[in-house]
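Here's a structure for you.
Of the protein chains in this complex, all but one are displayed in their positions.
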Amino acid sequence: MELNQLTIHELKEKLLSREITSVDIVESVFNRIDQVEGKVHAYISLLREDALRGAAGADQKIQEGAGGELCGIPVALKDILCTKGVKTTCGSRILQNFIPPYDATVVEALRRAGAVFVGKANMDEFAMGSSTETSYFGVTRNPWALDRIPGGSSGGSAAAVAADECIASLGSDTGGSIRQPAALCGVVGMKPTYGRVSRFGLIAFASSLDQIGPFTKDVEDCAIMMNVIAGYDPKDSTSVPQDVPDYRAFLNRDIAGWTVGIPREYFRDGMDPEVSAAVKKAIAVVEDQGARCIDISLPHTDYCVAVYYIVAPAEASSNLARYDGVKYGYRAENCRDLLDMYKKTRSEGFGAEVKRRIMLGTYALSSGYYDAYYKKASQVRARIKEDFAEAFKRCDVILTPTSPTPAFKIGEKTEDPLQMYLSDIFTISANLAGIPGISVPCGYSGRGLPVGVQFLAGHFEEGKLLQIAHNYERHAHIERRRPEL
Amino acid sequence: MEYEPVIGLEVHAQLLTKSKIFCGCSTEFGAMPNSHTCPVCLGLPGVLPVLNKKVVEYAMKMAMATHCRINEMSSFARKNYFYPDLPKGYQITQYALPLAEGGYVDVETEAGRKRIGLTRIHMEEDAGKLVHDEHLPSSYVDLNRTGVPLIEIVGEPDIRSAEEAAAYLRRLHEILVYLEICDGNMEEGSFRCDANVSLRPKGQEIFGIRTELKNMNSFRNVQRALDYEIKRQEYILESGGEVVQETRLWDDTQGVTLPMRSKEEAHDYRYFPDPDLVSIRVDETWIREVEGTIPELPLEKRERFIREYEIPPYDAGILTTSKALAEYYEDVVKVCGKPKIAANWVMGDLLRFVNEDRGDIRTCSISAVSLGDMINLIEEGTISGKMAKDLIQDMYETGKPPRAIIEEKGLVQITDEDALTGIIVDVIRANPTQLAQYRSGKDKLFGYFVGQVMKATQGKANPQLINELLKKKLDQA
Partner (left out) sequence: MGYRGIASVSKNTGVRALTERKWKKRKENKVKIRKEEVEYVAHLARLEFGEEETEKFTLQLNDILTYIDKLNQAETTGVSPMTHAMPLVNAFREDTVISSLSNESSLANAPETRGSSFRVPKVIE
């Protein structure tokens, strides 16, 4: 077994027993990168020298008996996370040469924990997308089938973990951008409760929906990563001052007596049969472990995508106004005057999907339309949140498919934005309500493409998610395959 | 047709917090460009704002001092537009739920006292500075000022003349300065005013078309600009024309308002609640706390001075121009118990010294206790009023208390009648011609004799006593 194929907890053991060094791990990861990155293209930039230096430093710490929970572990960062002194592009031409003078809070946390940064992972431009096809820096391919998408917008972060090009990674999730790629790439991905993880340093897409979360190879690793990144940050006004439990304490527990809600709106006739089959198996596993699955209703489910595609673009249109060529980033050449500079810079700097969403958002907020669109959407959003609050009175967690289909082909949905938006149908609701969610591999399609099952829980109940996810993982006996690269 | 001006003023006041509203950069004026800037106020990707609690407190103070109702819940909104001095492409301000609403201030004009309503007071961030190159097609952006906290005070359109407007501004200004939340410097831009002006036929309720006036950087200019604009609109209306709704800039050199050169497009600011900031909740406890820190305000202080000290409004006005001066005056009164006399000395010699020095009353070398004591000495008769004039000069130059100087220089007033009589007799004897002239009816020469006695006593004789005794002796045949 290559070191790059192991998990954080497996590697930690070997590091602590001095069987291996961090440099060994990093070298193994970069060997893998050399082998497959040309095919997968998970990264926008690689930090080979920094990583080796970091690994040497980590080894020193381990020698001294110091070193945090991630000491010596190579991790990838979605290129949406500001990394001091390191180019951070957000997948966009408009930030192609931007070097932040500061670290995002989660990046600081990972540093403190001793993590070693492998590189900045590819993503849909400004996190707007479900396929990682809109990056200015090229498409990322699903390691399981190179002619298919890895999901998005955190496609690079998911693919890197799936292809063993890093041990774990961070992504961001605004409408499913961690959970959906996790499902499509066969890895574990979690979106924490809104406010659980600091957004300071996360390049903003939709402020009231964005959250940072981990991609890992198994649920135990997810708990380890959550321990490091969760917590109150005074630099983020929306960060919640709530204590962080030891998430590892929720592992290896049983779920006998739990009630698992199966929302009927997420399981209608006509669902992709392969997804349907895999998720039904997951339900059986969970029941087998003593949980009781009940039918619940989330009556406003049909409105989720519509609400999201007003609220998110509206906030994004405002968040992206700062990209104007004045203080940083791309500036167009040969501009007649200021207005020309603004228009050329933004039109040349942003890709089509970003422009489309800025247009949608600007329209939704504009005079005369605010009430009909943004206000209305915000009201329906309140209803959606209520749906979950009601549901969680009757069940501990909710179980749903993560993605309506396994990975689709590259280019398959790029001509029809609305179609692309509908691939977020199962994940969007959690962002709207602010609740946490996790996607765990639950099988493969006939073609050998991964399928994921999603668990949702109430606010700040990441522990519950990890508990049931870990229990499921241990008892589902999903065949552990590797992508053939 | 008689037209009535309808004026509503919008005042922006920079708050005197140490750090900016949403980040920890310094608010100090005059630093090198872009050196009081951080990722947050530069609007770098990924940053988030965190509200400075002091800004809320200062805003609350102003709200309370102007009788506003403080909303228990208020929140921030984004005002979206593109401009180089606005790094995020939006300004964080308050829109639907401001901190305070519905207050008033009372102003005094020639016509008497009038109450001007306040619509609202809200918090927002300032923008940066844009400087234009004179020769090159370039403008330069300095973002030091972005994020400096402002309160915007929106007045009701209750003002009916330029004079009233100036009085209203002065009132707001003195309250802000008294509260020590703003330094009120119009030239430096820490106190700014925009005006909305329209005219309507007297008796009509509906407002006329209004113009917005900007770029008035002193109280005088506000009054001049309004006077001009009112006349300008009047002329248009009387000629049967229509006032164009537009923004006009006051041109100080030409003394006119001019429409802004750039084509004024109606801005669609697309206000929406800022998702990066949470709501502000002001409860009764917090209100009580802040209320306790509000000093007596200028209007109330003036009225109390007039009442308690029985001094005329003019005096009260001068003595309350600053909180420090008012405190000084009251300390003097505490020591000497003579408010009117104290007022004269403070408004006269003392203020002269302070102004000459361009100093601060608080650092004046004559302490309030010293001045009060000096007044006591006059009342006791130890020194004369005239002597005090010299004494106060000494006090100013040396910083020593009056009794110490008197002792050093032996300046005790001569009040011994016998001694004085003796000197008077000597003076009379030494001036026989004048004596004869006086006795033959030239009353004016009395002053001459007084002067001679003063000289002989080195000014130390009690003037009243001199007059008394001198008269006696001169009339004695």
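Going by the order they are written in, the chains are A and B; count residues from 1 in each one.
Just so we're on the same page, contacts are C-beta pairs under 8 Å (C-beta built on N, C-alpha and C of every residue); 3 or more make two chains touch, one makes a residue touch a chain.
Just so we're clear, the structure is a prediction, and the values are computed from it rather than from any experiment.
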- [ ] Just name the one of A:Thr89, A:Gln289 or A:Thr362 that touches the chain not displayed here.
- [x] A:Thr362
Task: Contact with the hidden chain (one of A:Val107, A:Ile262, A:Ala278 or A:Val307) - done: A:Val307
Open item on the list: Using the document's definition of touch, tell me which of A:Arg48, A:Arg111 or A:Arg331 contacts the absent chain.
Closed with: A:Arg331
TODO: For the chain that's not shown, point to the residue among B:Ala111, B:Val244 or B:Met260 touching it.
DONE: B:Met260
Task: Contacting the left-out chain in the complete assembly, out of A:Val228, A:Leu251, A:Ile425 or A:Cys442 - done: A:Ile425
Task: Touching residues on chain A - with respect to the absent chain - done: 97-99, 101, 194-195, 208-209, 234, 237-240, 268-272, 300, 302-303, 305-307, 309-310, 317, 321, 324-331, 335-344, 346-347, 350, 355-356, 358-360, 362-363, 366, 373, 375-383, 385, 404-405, 408, 412-413, 415-419, 421-422, 425, 433-434, 459
Open item on the list: Considering the whole complex, not just the chains shown, which residues of chain B touch the missing one?
Closed with: 17-19, 23-26, 32-39, 42, 50-56, 73, 75, 82-84, 130-133, 136-143, 260-262, 268, 270, 273, 275, 277-281
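The definition used in the following text is that only the chains that are shown with their structure count from here on.
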Task: Intercentroid distance (Cα basis), chain B paired with chain A, Å - done: 57
Open item on the list: Under the stated contact criterion, what part of chain B meets chain A in this complex?
Closed with: 39, 42-51, 78, 80, 82, 84, 87-90, 139, 141, 143, 268, 270-272, 275-278
Task: Contact set on chain A toward chain B in their complex - done: 81-82, 88, 90, 95, 98, 100-102, 104, 199-204, 206-208, 234-238, 314-315, 317-318, 320-324, 326-328, 338, 342, 362, 365-367, 370, 374
